[in-house]
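First up is the structure itself, then whatever we jot down about it.
Every protein chain except one is present and positioned as in the full complex.
Chain lettering (A, B and C) follows the sequence in which the chains are written, and residue indices restart at 1 in each chain.
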């Protein structure tokens, strides 16, 4: 014990007080940090801050005016997201083990941190009193509150210390579900003041204590349960490569599904479903599977080119004929698959993977069409589209979605050996990049309408997505170009020497190598999109930030929140931080693992 | 017949033909697309009664601007100029500050001191993960939560911050400041020459010539001479530009159109000639590839288009601008005005110290009870300026700190070992080995960050800072001309980006050559 | 079968799949709209679509507000509801589009919205240059300034008194130009800080960054009622420095649509004149008041049907939304804006709210 303390002191001395300058720096930095924290704490807890303006508008923040009767769609989408996360966590589970004592150590560290912060928290804060208009010191965190809190925290510390004696180790990936479990339990037990209106639409004072958002308790709990189940399923199928592939593909397709099912409300005509869609679906499923399994048969192989020719003709014809859209899409998909089937389905393993991919893509296509072609939009009372946090994510994910292919094309163009194409692509990239995003957003909001033909009208969100496609596409193009340039010249020469043409060279040799190099960039670019999407507030789209700084500060009926935008701003900053921080941390870890696996 | 057909087939299978056919089809499609959209735009504009015109540049917008060159602009052009200068002001000071803070933060992150390192890291994690716009809004809220500027806050202060903004003591420019600045640049050049001269002497004669001391003393002496009136020697330049200005006033607009056309023609012809002669060396009679022909043709085509544009309304507009045609644009940036401005600024009859160190002053507005920060004495920053500046500087500094850290880390390992094995001391190791190489690694990403900073200043629009985007928006709200304003934004930002990247590339190349 | 063709198809299909979602969306919208625009009148478009697209503000206390569940309320919003009630007999068939001041006219002329009810000032240039027409004024406003008594201002202060001060206002409106011009005429200069939303201007005023804040009188009164606990704020000059008649705006060249909007507004005014409210509209004596009878469709509602509406259209407006006085007091009285003695009082009581007779 004695030695331990000595060691600790030495570590502290080495790290903090190694030289006079270092000592001085230590004190100065600590002072700045503590006073910054005290200032922030005072700012946040001052009595003129009405944090209920944040809590009461949570629904507005999340989905804006999306109708409550259709919330089930959003829950399903969020649930799907969590199920896939659970599957992924299970499938790519790390072997790292952690023990209960380690976990408790982490928790006790956090609790000690909170204890420290509680001790240094300020007692008073300066506010302008509304009654007298004079600045005055107001008590924000009295000792009467502080001491019980401290004793609870110390109690927790003791509990953690005791638990840490239990010797129990479990897998690190399992931690995620524990971390998710904590807020869900809190949802059931925590009670906070909530705004209630009486029969005359007047706010009831004092605000009664209610559990946090009653309506979300059950969905979140269900989602947590499905997460855990998905995790277990993932662990079970850990060694199935096909399953992993299917999950990866589903991740790419999931946003499309969410998009079509959140915005569209398909009229499901059971009759037509049974008579048309299901037979078509099953028919194509069978044709695809048969092709996969039979195509390399010696007898069938001879007729492959006839089959393909027939398929091309039928597909082209179907595009112009009046047949149901599912047939068109399925034909196109089948054609796409048939072109690659003979090359992939030579081994039993290849056949199995291909079958899974075929089923997943056909099913998704069918679902997408059901949602996507439906003309019935969700009727949102108020706005044509939902907003808030959902919009922020929509812009981030679809910004990446639409900009990625464009970025690839621009990068290829810029790297092309053809001078005109290279010039044009370079011009587009440089022009788009040199101008700030906000001016492009203005272009979308006020100028683009001028360029649209008479009668064609895009929703502002679609216009913003178009502009985002170009803007982040140009940035993508630069990143991909980096990947392209890292490919040695010899690769092109070798491809030439074995007689490949330009398209084959690009799709088989160049892009696979270039894209692998930019996977990390993809994640960071989603993060950037997520952050950049906050700029749409300036053109009046109702994203997360707009609601906090423009809408809530204007509410006067029936509850008055006029002028309470600082607490909302702080809340928004916090939410953005939580999301980007965790995302970037996860991606960093993922990257590390990816890198280790490859080398 | 068959022969002919096969010949035609062979022609279309020719690689060169294919290559150019693909490109021209692409180009044709692109031009058709652009033309189509322009057509639609023209039609739509006609429908909405807003004809595309640049007229608003000359008209008085009737709106005042919070800060900048012209707070009550007489023309749309002046208004945009004000926004541009505001944007440049924040960009230039921001780049300097962000580099400074970024370097400090980067070094702090490599520090052995636990608290310093953790503080820098947590600052990084907070700033990097919150949208810049939210940060700028937050800084604005922070400044607005400061006390009001009260009645009793009057007089001179060293530093003052209130909800009205920030006031600092500042060396204020006097009449001779521009001359002194120019003089100082010349001084810097001279002392640099002295340094190089002494180094050369050292190398030739092998004796200690103290180059650093020499150049420093040259700098100090020249500076002192300049400060007490010596700077007036620069007045010669002002005198000359006065003549130039008078001469330019006589010239009609057509002169500039012709001049620019001739320059364009000359440049294109010389470059084509250069290309031709490069393949014409003696007996090694070179062959031109299709790309070479293309380059020549495109050079000529660009020149012809440029010349044609020079005599179209665009060229007339440019010429009018250069002539400084008062009634058209009410611009002060025409060439005669420009040289006139130089001759006014660099006038040798100006006396007195070029700069005067002033305390910030809080003054009374007229006879009312209102107080404001003096804009004449000291330096006053508005809330919008301060919030935007702080936002972009901290945001960029964080990214720069990552670059600095990565740069130093990339070099330090093997190179430090090599340096130490040569017997270099730690300080000289950093100065001679690590930094020169790290800077070379750091420069390209730094350039990108500078560009981002320049572009991010446009977020000032959210806190009422009148930079070019905000001003442009106000302008088209008044006049309805969104398209021209958008074009001006594009040209302006492209120019800024191009200039910045040219500067960065210049240094990049210079450092590279030095390395070899 | 040539393999090159397959590769081409593959790439083509990839491109389609890659941009599938947007193109599909675009195509659907494009066809819809093309279909819509085949010389159909706005009314037909709206009826076919099944709901009204109404452009409102991004947030103006009392005029357009968004509740905690995303529901809309406010003076302008109620007029959107009224138009929907007239067309469909169901006030809730409205889709609101919140527009910034910069994009509102573009949105209107591009057909993104059917009618713009977004505290928009009726000016000559907007009426002539932008291809819009203006409906009857629903709210007579005027630009005023607000300062503090503590700073030595009073309601007898004038524009000349603000020489050299820092003034905050919101962007994209006529206010920037008005204040600059008026101060210029009075021989002074100001430092004008323009922010996007009025709430930010007020924040700056409260914090003390700005000495004066200026916008339409309604906005000032509303915010003073809510934020000025000390009774320190004063609005001046008494007669506004500008005229700001606010009302609905629609595309020109569609007189049927214009009639519908105009008479929806007039119906609320006429109902107010007769004292017919949401509550008593069913018991209104239509026989005794033939004007009301015509308006509410008692005798076949010939005039309404000629407009292309249901005979009961304006009855529905009053039944579901209320008369002018109800709309006004419901939304603006809580903010301290009252009709009595102002421009927005009934014409009989000396105000400007006047409707042509329904005959």
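In this text, a residue touches a chain if its C-beta (ideal position, glycine included) is under 8 Å from a C-beta of that chain, and two chains touch if they have at least 3 such contacts.
The rule is simple: contacts and distances are computed from a predicted model.
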Exercise for the section: Using the UniProt record as the reference, specify the protein name of the hidden chain from among "ABC-type polar-amino-acid transporter", "Pyruvate synthase subunit PorA", "Oxaloacetate decarboxylase beta chain" or "Simple sugar transport system permease protein". Expected result: "ABC-type polar-amino-acid transporter"
Handout entry: Partner chains on view for the chain not depicted
Key = A, B
Fill in the blank from the handout: Sole touch to the unshown chain from B:18, B:51, B:314 or B:498: residue B:18
Practice task
Just name the one of A:241, A:516 or A:585 that touches the chain not displayed here.
Solution key: A:516
Completion exercise
Where chain A meets the left-out chain, the residues are 296, 301, 342-344, 346, 488, 490-491, 493-501, 504, 508-509, 512-513, 516
Fill in the blank from the handout: For chain B, residues touching the missing partner are 10, 13-18, 278-281, 284, 286-287
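Rule of thumb we're sticking to: only the chains that are shown with their structure count from here on.
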Problem - Distance from chain C to chain B - Cα centre to Cα centre, in angstrom - result: 43
Fill in the blank from the handout: Cα centre of chain A to Cα centre of chain C, whole Å, reads 37
Fill in the blank from the handout: Flagged in chain B as touching 2+ other chains are 47, 145, 147, 461-462, 473, 476, 482
Practice task
Give the residues of chain A that touch two or more other chains, as numbers and ranges in rising order.
Solution key: 442, 446, 449, 452, 454, 538, 549
Fill in the blank from the handout: Residue positions on chain A within touch of chain C in the complex are 56-57, 59-60, 63-66, 68, 130-133, 256, 259-260, 305-306, 308-309, 312, 332, 335-336, 339-340, 372-373, 375, 379-384, 398, 401-402, 405, 442, 445-446, 449, 452, 454-460, 462, 465-466, 501, 503-504, 507, 538-540, 542, 546-547, 549-551, 553-560, 562-563, 565
Fill in the blank from the handout: Within the complex, chain A is touched by chain B residues 19, 22-24, 26-27, 30, 37, 40-41, 43-45, 47, 111-116, 119, 125-126, 128-135, 137-138, 141, 145, 147, 291, 294-295, 298, 451, 455-456, 458-459, 461-462, 469, 473, 476, 482-483, 486, 489-490, 493-494, 496-498
Exercise for the section: Enumerate the contact residues on chain A facing chain B in the complex. Expected result: 14-16, 18, 22, 25-26, 29-30, 32-33, 43, 135, 418-421, 424, 430-431, 433-439, 442-443, 446-447, 449-454, 531-532, 534-535, 537-538, 545, 549, 566, 569-570, 572-573, 576-577, 580-581, 584
